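A single protein chain has been omitted; all remaining protein chains appear in their positions.
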Amino acid sequence: MDLLKRACLYLVRKKGKTATLLAFLLVMATLVLTCFSIQSATITANTNIKKALLGYFTINAKHLDTGITESVLNQILSIDGLSGNYILRSYSYANYYDTDGKLLEISTEGAAQTPAEYENAGKIVASSNSENDSYFTEGGFKLTEGKAITSENGNAVLIHEKFAERNGLTIGDTIQLFDVTDKNRVTDVTVAGIFTSTKEQDAIGIAPSCDLYDNIVFTDLATASYLLYGTEDETNIQFGDFHVNDPEELDRIMEQVQEINGVDWNSCTLTCYDKDYQNAKKSLEGLQNIVFIAIAVVSAICFLVLALFMTLRLRSRIHETGIYLAMGISKGAVLLQYLLEVFIVAAIALLLSYGASAAISNQIGSRLLSQVTAETYETVDLTQNAETAKQPTEDLGLSEIIVEISATDYAIVWAFGLVICMVSTALAAYPIMKMNPKNILSQMS
Amino acid sequence: MMHSKTKRNEVVSMNIIELKNVGYAYENKRKVLKAINLSLEEGKMYAILGSSGCGKTTLLSLMGGLDSPSDGQIFYEGKNIEKAGLSAHRKNNVAFIFQSYNLIDYLTPKENVALTSKLPPQPILERVGLTEEESRRNVLKLSGGQQQRVAIARALASDAKVILADEPTGNLDEDTAAEIANILKECAHQMNKCVVIVTHSNELAKQADEVLRLHRGEMKMLDRLNQSGRSGCYTEIVLQTYKAFNR
Partner (left out) sequence: MNLGTRAILYTARKWKKTLLLFCLLLSITTLVLSGLAISDAQEEQAEELRGTTGTSFTVSRNTATGGWGNGGNGSYSTQEYLTSDMMEKIVAVDGIEGYNASIRTILCLSDVNGQWLEQLEPTGHSMVDCQFYSYSCINSEYHSLFLSGALEMCDGEMLAPSFDNGIIISKEIADKHGLHVGDTIQAVNDPFSNDKTKELKIVGLFEVVADKTDERNNFNEASYYDYANNAFVSETTMKALLENYEDVGYASADFFVNDPEQLEGIIQQVQKITSINWNNFIITANDEVYERVSSSISDTGTLVTTLIVLITVVSMVLIILILSMSIRSRKKEMGILLAVGIEKPAVILQYTIETLLIAVAAFPLAYLSSKQVAGMLGTLFGKTAESVIVTTQHFTLVATLGAILLIAAVLISCIPAMRLKPKEILSQME
């Protein structure tokens, strides 16, 4: 009778023992597999935290004659590690006229001395989305009528309600923006919205009239680009805030940006903003370490328990070993039979554990917040693709935390599981195999 | 008697197992066997008698290659069994029958017999008196006698020329014991095996062709026990030593 048959018969006839072993290995394999899936899920969660801490860098290209051109922008955006969220901004000054060429009246109340040429000018603020501008997010501006300006709108402006009142403007009216620096750039724009300021301007007495809240006009980037650079079909920008996936990589990405040719990077200022990440960094690492340690502890102890269990199990088979040896079956063959039995059961357990841990992982996954609630954060999209920007789950660009067993993890568990089973069986068998058959038989009777 | 037989057959290789000055001591140096010399032939059933703890089982273990002697050598068909390998010796040359049967509990009688043999197990099992149905049962559900029959069948099937039985009837009732003894005798006489039984039962020893007595680690060869059943009446004939035997 060959040992494969013996091994199979043992497994079939000793149903209780086989079931115990199977249950044991199954539980172990499921635990370790689930551990691994949890480990990779926490890595995703960690990446998400890092991403959500919104590390970004700002390029200040105010001093470049052409600003950041579209081709440079595309090169920047192709750098690996950017999250795809970015805000582009331009600032300028313009004189305001109505369509008849009549100068529109600006407020001068409380203004400080205004530089020459700027007496009738107001500040032009352009951004990929006016809602994200600091005047709105921090300065207390609020849109009362109309819509915010995004890169979709062309030749649109938002004006202050007092400015609108003063000049009898309403939504849909057209005004003209004149470049202040005498380059004879003029463009027609439509009033798309009216805003108000809820906080008092504390710079009263210091700010020149063009900077007064009442005189600020928000417009789109293309309009600002024309006023600043005279571009017709292209949109050049002054400032860009580029968010990265991992704030840890900010330095690398900023270096890569400065390797882009054709730009005088010395005239630009690159600033990295990762204070939130820097604050959280240590705790974040601590959290990640703890998860790692948990996995390490579980894996290590699982393997230890597995080895001990195998030893315990094999000890109850000393008797049988003695009989085999007395019958002239070689030690090697007996050991091989035991190994084969464990191998078969382990293989079944590992197969089953995939299903078991997949089910558990699924359960865990469904309990995760990130899969239940949608983030409410906004993306800015210059590609004029409104659909993608509106999907709520894409907002922060966080990856969905998927708790599942990866093929590599499964392979690792297979390899380690089998090796540990085999080695611990062999180690447990060693003392028995070292005894001479007479001692084994005398021990059993 | 030994002499005459050797002379009659005139073939030394008839001695399938030979023990030369075999001694055995436990690790605590207590000697249980002292310079045993013994020759066993095919076609005969031997009984080794002795009181408990006199080293009977140890002697059987040594012959069967379950253990190595501290001194001396054991030969199978003239070859030192240790040189040929104890495991191979166990596998090819000897078969054990134990008092406690030692069947593999998750195998049926058939499968137990088939463990070391390629012969069809059923005829052998039938020969020792097991029915077809009994041969398929869980071995633990057989009676003691039946289990011992399976053990004998397993030994027979192994094709070994030497069968070593350690108190094979020790756990059995008188009638069953007698049947087992007969089967063993048949093995020796009809199948030309060398059957060595270690026992303290005179009834069993009576069935043997030759009876040896182990006393304080030394071997005495006795005559065949009186067939008439006058137990306890041994006739001491020769104290054989290997040297004497050989020359």
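The letters A and B name the chains in turn, as written, and every chain counts its residues from 1.
The criterion applied here is as follows: a contact is a pair of C-beta atoms (placed from the backbone, for glycine too) under 8 Å apart; a residue touches a chain by one contact, two chains touch by 3 or more.
Every value quoted in this text rests on a predicted model; they were computed, and no experiment measured them.
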item	value
Touch criterion as defined above, residue of A:11, A:38 or A:217 at the omitted chain	A:38
Positions on chain A where the hidden chain makes contact	16-17, 20, 23-24, 27-28, 30-31, 34-35, 38, 41-42, 45-46, 48-49, 52-54, 58, 60, 62, 89, 91, 109-110, 125, 133-135, 138-139, 199-207, 211, 238-239, 269, 271, 273-276, 278-280, 282-284, 286-287, 289-298, 300-302, 304-305, 308-309, 311-313, 315-316, 360, 364, 367-370, 373, 375, 377, 396, 398, 401, 403
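The working rule: only the chains that are shown with their structure count from here on.
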item	value
Centre-to-centre distance between chain B and chain A (centres being mean Cα positions), rounded to whole Å	78
Interface residues, chain B side, partner chain A - complex	57-58, 61, 64-68, 87-92, 94-96, 98-100, 102-107, 111, 114-116, 138, 154, 158
Interfacial residue positions of chain A with respect to chain B in the complex	1, 6, 9-10, 13-14, 319-320, 322-331, 436-439, 441-442, 445
